[in-house]
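Excluded from the complex is one protein chain; the other protein chains are retained at their positions.
By letter and in written order, the chains are A, B and C; residue numbering begins at 1 in each of them.
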Amino acid sequence: MMKKPFEIVTEPIEIQPYIDYVLHPYQGAVTVFTGHVREWTHGVRTLYLSYEAYVPMAEKKLAEIGAEMEEKWPGIKVAIVHRIGELHISDIAVLIAVSSPHRKAAYEANEYAIDRIKEVVPIWKKEIWETGEQWIGAQKKYPEQGEVNK
Amino acid sequence: MMKKPFEIVTEPIEIQPYIDYVLHPYQGAVTVFTGHVREWTHGVRTLYLSYEAYVPMAEKKLAEIGAEMEEKWPGIKVAIVHRIGELHISDIAVLIAVSSPHRKAAYEANEYAIDRIKEVVPIWKKEIWETGEQWIGAQKKYPEQGEVNK
Amino acid sequence: MIKVIYFAVAREMVGKGEETLKVENLTVKQLLEWIGSSYPAFDQTGMQVAINEEYAMLDDTVKAGDVCAIIPPVSGG
Partner (left out) sequence: MIKVIYFAVAREMVGKGEETLKVENLTVKQLLEWIGSSYPAFDQTGMQVAINEEYAMLDDTVKAGDVCAIIPPVSGG
């Protein structure tokens, strides 16, 4: 299943291989975050989502996020996978697995990862409703000089 | 596998049934925490752990923690399982699964759960090393009046 | 009669897992004192008492038929 620790996949994401990858005898805590396709958002029913990625750059950015995490929280081990293509209700879109000797770092690093993914990884989500469809994305301004790689 | 959402078990803990239990179409995020038996702690090698619980009270307290969480973070769904008996390196001792419409609550509630488990659930851990063994437990004073059920 | 259950290090200190006491209407504090005087190895530091699976306070009363558990500092997780 899992081919590398930071990857974009098209097949359904299974959780166990990523946990097995991050777990080793020095670790006492594992946190796993999975982001799922939600059917209802503010009363609007989603039929399915369509995800697209700039795959090589996205995998590179995921690995960079992993490196940032391991620098900020020494001793952790990380795997991140994001699925693209057509995803249906309750499917896993993204999975972040973090192991750590102690639990605090495992929680903090995991939440850091999803925040960073939503900031810098070139992946796009289109929501398809009964009444239409829309690419989702924060309408950010083009970053000022020096902000792009922050 | 999973018999109830707040349980003490003696068999190995599998993750998927608890995720399946908490996930439903309104939820966009799932966090899973697993606490594992760590081999090395401050240079001391653990051979295995032995966990004991006051089972009916422990399950009641786990369910109370779940109710506290659902009150603090409306819309989440929770399952907690703790294993007792002899556990070996990397075995899962405790698993907390939380689903939520949005991720913030799933992270916060999950971390709240493990903190509360370590405070109030009658479960005890004995560490067995090559050189001896010891029951682990904070050497807290007997609580003052009114503090016991905080 | 009340039933007393000893867990973890408490069980090891008193050398038994449970016993039945022919007393009633004593406080939690008195129960701990009785255990301490009956079993010299028993150290009540950090011990809590549950009555019928609920944490009790030192001046709560144990009644006939109650099940008391001696709860050392917990260390789950």
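In this section, a residue touches a chain if its C-beta (ideal position, glycine included) is under 8 Å from a C-beta of that chain, and two chains touch if they have at least 3 such contacts.
Bear in mind that the values here come from a model prediction, so they are computed numbers and not experimental data.
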Among shown chains, those touching the left-out chain: A
Query: Which of A:V30, A:V94 or A:A109 touches the chain that is not shown?
result: A:V94
- prompt: Considering the entire assembly, which residues of subunit A contact the chain that has been omitted?
  reply: 35, 51-54, 56-58, 60, 82, 93-94, 114, 117-126, 135-143, 145-146, 148-149
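Convention: only the chains that are shown with their structure count from here on.
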- prompt: If you average the Cα atoms of each chain, whose average lands nearest the overall Cα average?
  reply: B
- prompt: Cα centroid separation between subunit A and subunit C, in whole Å?
  reply: 49
- line: Taking each chain's centre as the mean of its CA atoms, subunit A sits from subunit B at a distance in Å of 25
Query: Which subunit B residues touch at least two other chains?
result: 35, 114
Query: Multi-chain contacts in subunit C: which residues touch at least two other chains?
result: none
